[in-house]
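First comes the structure, then the notes that go with it.
Every protein chain except one is present and positioned as in the full complex.
Moving on, here comes chain A:
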């Protein structure tokens, strides 16, 4: 059988990791993503099913929830995104679909998104130039969707004022990366 090698969203064989002073911008590509929408009036039942199957309680507006295998975040009214590490090989979409039956709709989003992790004590200065969202006020475990250089992105706050994940459309991976790197270069000296 052909030995296939995974390509990162930026088109390389290994994820890009760059340091600017104390700030690190890292491409993160070993995740499986699934979006989930509850059918009308089935939200509570769906939440119980997902909790039973995956061990996370689907979060409220603007929240994230992290379990041992997967993490989930709110993307809209009665809609969530669920992320699992690729190496678990959980076939997440099928597993969620089977777990919830007709309570909701599931879409595999795995190759639709690129994730960049931005970390470091100076990271808030970068966000001040990148987005209209007041990232400095975000608490750990919250998420917003807004734009970065006209690209619709989720900004997930893992640790307030220190560690954020940005999810953007994979087809704009290069443009988003350029925006992040350009901003980092503008405000922070490269090592």
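The rule we apply is simple: a residue touches a chain if its C-beta (ideal position, glycine included) is under 8 Å from a C-beta of that chain, and two chains touch if they have at least 3 such contacts; residues count from 1.
Methods note: contacts and distances are computed from a predicted model.
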Which of the following is the UniProt-recorded protein name of the chain this complex doesn't show: "Sarcosine oxidase subunit delta", "Osmoprotectant transport system ATP-binding protein", "Spore germination protein" or "ABC transporter permease subunit"? "Sarcosine oxidase subunit delta"
Which is it among A:57, A:85, A:124 or A:145 that touches the chain not included here? A:145
Sites on chain A contacted by the missing partner chain, in the whole complex: 40, 61-62, 75-77, 79, 132, 144-147, 152
